[in-house]
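Only one protein chain is missing; all other protein chains are in place.
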Amino acid sequence: MHSIPSVRTYVIIWAILTFMTFTTYGVAQIDLGPWNIVVALLIAFFKMMLVILFFMNVKADSPLTKLFAGAGFFWLILLLGQFFIDYLTRGWMPEGTMW
Amino acid sequence: MADTHSTVVEHSEHDPAAHSPHLRHHFDDMAQQFDSATLGMWVFLLTEIMFFGGMFGAYTVYRSMYPAAFASTSQYMNPLYGAMNTAVLIVSSLTMALAVRAARLGEQKALQLFLIFTMIFGLAFLVIKGFEYHEHWVDNKVPLFGGHWDYSEAPQFARQAQIMFCFYFFMTGFHALHMVVGLGLMTTIFLMARRATFSPAYFTPVEVSGLYWHFVDIVWIFLFPLLYLIGHTKKII
Partner (left out) sequence: MSTVLQDPRAVETPNYLNQEYGWQSWLFTKDHKRIAVLYIISITVMFFIGGIFASLIRLELLTPQGDLVNSDTYNKFFTMHGIVMVFFFLIPSIPATLGNFFVPMMIGAKDLAFPRINLLSWYIYIAGAAFALAAIVLGGVDTGWTFYTPFSSTYSNTFVITAAVGVFIAGFSSILTGLNFIVTVHKMRAPGMTWGRLPLFVWANYATSLIQVLGTPVVAITLALVGLERAFHIGIFDPAIGGDPILFQHMFWFYSHPAVYIMILPGMGVISELVTCFSRKAVFGYSFIAGSSLGIAIIGFLVWGHHMFVTGMSMYASLYFSIMTMLVAVPSAIKVFNWTATMFRGSISFDTPMLYAFGFIGLFTIGGLTGLFLGTLGVDVHVTDTYFVVAHFHYVMVGGMVLAYLGGMHYWWPKISGRLYPEGWAKFACLLVFAGFNLTFFPQFILGYLGQPRRYHAYAPEFQVLNVMSTAGATVLGLGYVIPLIYFLWSMKYGPKAGNNPWHATGLEWQTTSPPPTYNFETTPIVTEEAYAYHNYKETHVG
């Protein structure tokens, strides 16, 4: 089995995660228009990566584990992306077109 | 048993030091058992990603369709509660990671201590959630269970806001359900730890429970911005 991270590593990751939580909250107080949600989701994505790589130890895991961890999120993108192929293009045809 | 040809061997018949008492006989060795268990948990988490992901997808679609209505709900969401809950869960992930570490090192007291802390933080999360739900109930923003839904302050958004609150309660509700299951898991692991079940040679249940717990944390990491930080918290209406 792989090496065991030190307590220090875990605490540092925790500190970064907590700091980023406050950042998310802070940025939400500022009006960035449509970019608010983009920034918030980017920060959330980064936090997720920290939890996965360090707390769940995927950084030290086998390529197989990394593949399965990545596959989940990739499949989520497939779901969301294909939903929006419909929803984002609905207004593109002129009024009165059959569908 | 009647079968004399099978390869099953009773424990009394072979050297007890030959393998861990926790080895299940369809496995060759503990390493294979551990690898299988962790891969199994990852595959299960894959299904959970798609389960929550379905809800995230639907929520995102409606939010893109009704941006103004969804933004109008932001004043009823308390980002401070949300941020507190996020912080609480992150700490619980820390203590969980430290618990798994303790199990791997055979530090029994530390293991039990960190499990207790994880459970305390998990419980704290649910308590804060409870306060939040109560506030929504008082504000008449609960479109379930009849009678506690009232959006007359912005009637042009009422119908779509109802969708938003439905998703809020379903998503946080399913998440809370997973937290409760997680607490059950932690209790079980804690009781096993008290009986000195775990050692550097066998700590699989702690490891896979940890993976589950971290996953539930990740779901919340995404729920927080999606549900609480919709519009910036200025009054829209």
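Labels A and B are assigned to the chains in the order they are written; within every chain, residues are numbered from 1.
Going forward, a residue touches a chain if its C-beta (ideal position, glycine included) is under 8 Å from a C-beta of that chain, and two chains touch if they have at least 3 such contacts.
Since the model is a prediction, treat every value here as computed from it, not as a measurement.
Touch with the chain that is not drawn comes from one residue among B:76, B:170 or B:202, which is B:170. The omitted chain makes contact with just one of the residues B:40, B:184 or B:200: B:40. Looking at chain B, the residues touching the absent chain are 1-8, 25-28, 32, 35-36, 39-40, 43-44, 46-48, 50-55, 57-58, 61-62, 65-66, 143-146, 159-160, 162-163, 166-167, 170. Hidden from this view is one chain, which touches chain A at 64, 71, 75, 78-79, 82-83, 85-87, 89-90, 92-93, 97, 99.
Convention: only the chains that are shown with their structure count from here on.
For the pair chain A and chain B, the distance between mean C-alpha positions equals 17 Å.
Interface of chain B with chain A (complex): residues 31, 34, 38-39, 42-43, 45-46, 49-50, 53-54, 56-57, 60-61, 64-65, 79-80, 83, 86-87, 90-91, 93-94, 96-98, 101, 104-105, 210-211, 214-215, 217-218, 221-222, 224-226, 228-234.
Chain A meets chain B in the complex at residues 1, 4-5, 7, 10-11, 13-14, 17-18, 21-22, 24-25, 28-32, 36-37, 40-41, 43-44, 47-48, 51-52, 54-56, 64-65, 68-69, 71-73, 75-76, 79-80, 83-84, 87-88.
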